[in-house]
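Heads up, one of the protein chains got dropped from this complex, but the rest are sitting where they should.
Let's look at chain A:
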Amino acid sequence: MGAQLRVYKRRIRSVTATKKITKAMEMISAARIGKAQRAVAASAPYADELTRAVTAVATRSNAKHPLTTENPNAKRAAVLLITADRGLAGGYSSNAIKASLTLTERLREEGKDVVTYIVGRKGLSYYTFRNLTVGNSWTGFSDKPTYGDAKTVGAELIEAFTAETGGVDELHVVSTEFVSMLTQDAVAARLLPLKLDEVQLSDQTPAKSEIFPLYDFEPSAEGVLDALLPRYVESRIYNALLQSAASEHAARRRAMKSATDNAGELIKSLTRLANSARQAEITQEISEIVGGANALADASRGSE
């Protein structure tokens, strides 16, 4: 076998192996999107009931709570950035990072110090590589977040928000919204202080449009609000984590699908090249033989 042909054969083998891997990753991600979407759906009843309750307390009483009180001269803002732990998911992590940098820029222009909290190894490595300060980070659960994870993240952020000194005055969350299998949008939203007028149920209808019964609050409206609001924040963070996980799988599936398709194309064109190299080799061999035979014939005729 000629050198040229051998090189093509080797490249075809290696691309085929890569294609097998990307195909497997595509199928794994496709299976996990469904699971992640079911997790989003399963968390909706809790989130909706919680939203209704929070809105009910807020409309039926004039209770003031640190988590809903706006600081008129806010100096420090926290940004929670949700990214993936692993790469090979197309623009998923970098889109979220970009959205977070734009938000950070905007907050700085408003004269606020920004502390960034990060979920996911990709975002963390982006920030640490550029020597940007990171408030705190959590890794290892980006593709399958549990409520416990959201609680850990939420507890730290609420603590930072309610701290008397050195705390933050605002909390923004940058996550990736799962719109459909093909579209995932990196969105930035302010979570704290809570604007109860804007609170929405999972089907995007504003919670305030409902009419609430006259509840008896036990132990008191303030006590209930005290217990509810941190849960509400945790539930929002949980929802953001779940949506981002679903988006991560969808982005990875798409990236791996195009990688598989590209590998297929590459194998096709390499096969064509290998075929023509083989043909060229055969043609050359034939012409060598014919040439050799002619030379022999000429030589023997000359000796007669």
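Note that in this section contacts are C-beta pairs under 8 Å (C-beta built on N, C-alpha and C of every residue); 3 or more make two chains touch, one makes a residue touch a chain; residues count from 1.
Keep in mind that, in the parts below, contacts and distances are computed from a predicted model.
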Undepicted complex member, UniProt protein name, chosen from "ATP synthase epsilon chain", "2-oxoisovalerate dehydrogenase subunit beta", "Phenylacetate-CoA oxygenase subunit PaaJ" or "Quaternary amine transport ATP-binding protein": "ATP synthase epsilon chain"
Hidden partner chain, touching residue among A:Met25, A:Ala56 or A:Ala160: A:Ala56
Contacting the left-out chain in the complete assembly, out of A:Ala17, A:Ala42 or A:Ala163: A:Ala42
Candidate in contact with the missing chain, chosen from A:Gln37, A:Thr176, A:Ser235 or A:Thr260: A:Ser235
Hidden partner chain, residues of chain A it touches: 39, 42-43, 45-46, 49-50, 52-53, 56-57, 146-147, 151, 212-219, 223-224, 227-228, 231, 234-235, 238
